[in-house]
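With one protein chain removed, the remaining protein chains of the complex are shown where they sit.
Note that the chains take the letters A, B and C in the order they are written out, and that residue 1 is the start of every chain.
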Amino acid sequence: MSDVRDRMVARAAREIARGMVVNLGIGLPTRVIDHLAADFPVCLHTENGLSGIGPTLPYEQADRNLIDAGGAYVSTIPGSAFFDSAVSFALVRSGRLDLTMLGAFEVAQNGDLANWKIPGKFSPGAGGGIELAQKARRVVVLTTHVDRKGNPKLLEQCSLPLTATACVNRVFTDMAVVDVAEGRFHLREIAEGLSVADVVKATGAGLIVPEGELPRF
Amino acid sequence: MSDVRDRMVARAAREIARGMVVNLGIGLPTRVIDHLAADFPVCLHTENGLSGIGPTLPYEQADRNLIDAGGAYVSTIPGSAFFDSAVSFALVRSGRLDLTMLGAFEVAQNGDLANWKIPGKFSPGAGGGIELAQKARRVVVLTTHVDRKGNPKLLEQCSLPLTATACVNRVFTDMAVVDVAEGRFHLREIAEGLSVADVVKATGAGLIVPEGELPRF
Amino acid sequence: MKLADKSCALEEAVSRIGVGATVMLSGFGVPGTPFALIRELVRQGPKNLTIIKNDANEKGMGVDHLLAAGMVKKLIVTHIGLNARAMAMMNAGDIEVEFCAQGMLAERVRAGGAGLMGFVTDIGLGTELAEGKTRVELGGREGVLESALRADVALIHAARADTFGNLCYAAAARNFSPLMAMAADRVVAEAEVVVAPGGIVPEEVHTPGPFVDHVVPLGALGEEYGVVRRA
Partner (left out) sequence: MKLADKSCALEEAVSRIGVGATVMLSGFGVPGTPFALIRELVRQGPKNLTIIKNDANEKGMGVDHLLAAGMVKKLIVTHIGLNARAMAMMNAGDIEVEFCAQGMLAERVRAGGAGLMGFVTDIGLGTELAEGKTRVELGGREGVLESALRADVALIHAARADTFGNLCYAAAARNFSPLMAMAADRVVAEAEVVVAPGGIVPEEVHTPGPFVDHVVPLGALGEEYGVVRRA
């Protein structure tokens, strides 16, 4: 993982407050685990039926029945619990999930999220993402600021099918930390070595930039 | 319990086929247990969350957490399972309950059952009776043939609020075994010492009487 | 990572139940009724409560104390036949009583706990239980709409808990507990035994810790928890 992505993930980890119940999506979000201290009180949830995820295990030590929703072999910690898929999403939908971190294809300035389908190209099904995005108390996105072709992922409007409407609270990218509030993107922090102009240029919607020096990550 | 009621309960016990899952309502139906052999394969269900009810226990041997829906202290048998109230009624509504035996205030010739409410006099709530009556694969009623005032309980139409419509398949009384089919009562068996005329007289609706000698219980 | 400690004193756990609150109480008869939490609620005395419970317990037990103290505005229950005070207060118009079929109460609470708005069922069709409910056609069949129930607070009795709030219930004391423990904004569990995280096997947890806000260790159990000798 590149240095800036590692800093971005480390920064995102600070989003997690003591005592939260948190679901980390497949990909970059899962790597947030590496930045949580062993004695930090947090309950990680995975939608296939486990609260209290412990460290990921190498194949040699893996329990064949103990995976997370991304298929990684994980472990338990003291106080872990297993449950069925209905209970797992009851937890999500009834407001017991304090925070979810998700990937994104596109985020719109009103908080719309598209991260599950590219019509004609990629339609594997949404899995549990719909409910995580719609119902977690706080939704943050971890993503590159632009796609592989250099096109911005933060947009005025999403062009792809939505995962959920007006759900994203904050976006962590390899360039910036951006809040979504009152229908606009707000620049909060900026990666080391970049200028505000770099971020503005890479963003496909208006970006409200506060006065003064921005925190760096 | 009077001799004829005991014979009625014993007769009702023969209604239970091998391997059935059965719910026995409060009162007379519960006494059916005493007529089931120890090696007879049957799974008794109680709606407060137990499959595989074992014998009722005296207070000295009771487990404070182990009651049936009527509040009696019961026991488990090898293979018993506990579950919550949602699972318990899932079992009832999804067709896994082969048979229920219930009490009745009134049964109509179309199978309507009234057994939970006497407006202005007795309105304690229906408990689990509504779903047992509506959803058990087979519903049989155990009741006296007439009420305390001598009025018939088997009627052309129920006058009391219904528990469920067209649900009763068979009625065991202290006078007779009566089937409900095609909107009519059909006399099947008769208690020792009674005549068909006795039963007809005590029944508040037409009673189809087959040719020939009726079985006695 | 480790899991948070949610241990809480009895008084504090119950203290945020305000006037007019909706409170779910676990239990079917004696098994599962959180008698200690109810006694503390009576001591604190908020009025105008809406109580959601299977039944109204018996005289001198559980819900009956709330009724005697005049704290109850409404009961949502399946059966109150064993509590003469509840019957009398209902008949006198001193409390409102909403009766549900038992499995419907379980499902309505569960729907609330599962973050659903309601469900469609054919239970009660053709009886007065379906009166006034919205009819819905689904898959060519007719049903009625039943709405989800949620509460401000759920008071739950558990046989065992760990300090993170994982709960286990004994025998038929389970009944409404796992459902109500999902369906309230604040979930308080009293537990006969409280262990450290790791003291309950993950496969044997009945209510996962994330649903629970406070764990109250019980000391010696009061008389109400015991076998009831009715004879």
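Observations on the structure shown:
By definition in this document, a contact is a pair of C-beta atoms (placed from the backbone, for glycine too) under 8 Å apart; a residue touches a chain by one contact, two chains touch by 3 or more.
For clarity, every value in this text was computed on a predicted model and none was experimentally measured.
Hidden chain, full complex: it touches shown chains A, B, C. The hidden chain makes contact, of the residues B:69, B:86 or B:133, with B:86.
If you put the hidden chain back, the residue from C:86, C:129, C:168 or C:194 that touches it is C:168. Between the chain not shown and the residues B:31, B:45 or B:145, the one that touches is B:45.
Where chain A meets the missing chain, the touching residues are 46-50, 59, 62-69, 71, 73, 82-86, 88-90, 92-93, 123-131, 134-135, 161-165. Along chain C, the points of touch with the absent chain fall at residues 107, 111, 114-122, 134, 136, 138-139, 141, 143, 145, 147, 168-171, 174, 202-204, 206. Although one chain is not displayed, chain B still touches it through residues 18-19, 21, 33, 36, 38-45, 50-54, 76-83, 86-87, 89-97, 135.
Assume only the chains that are shown with their structure count from here on.
Each chain gets a centre from its C-alpha atoms; the one nearest the centre of all protein C-alpha atoms is C. Annotation: B-C is the more contact-rich of the chain pairs B-C and A-C, by number of C-beta pairs in contact. Among the remaining chains, B is positioned farthest from chain A, on the basis of C-alpha centroids.
Note on chain placement: the centre of chain A and the centre of chain B lie 56 Å apart, centres being C-alpha means.
Separating the CA-averaged centres of chain B and chain C is a span of 29 Å.
The residues of chain B never reach two or more other chains; the list is empty.
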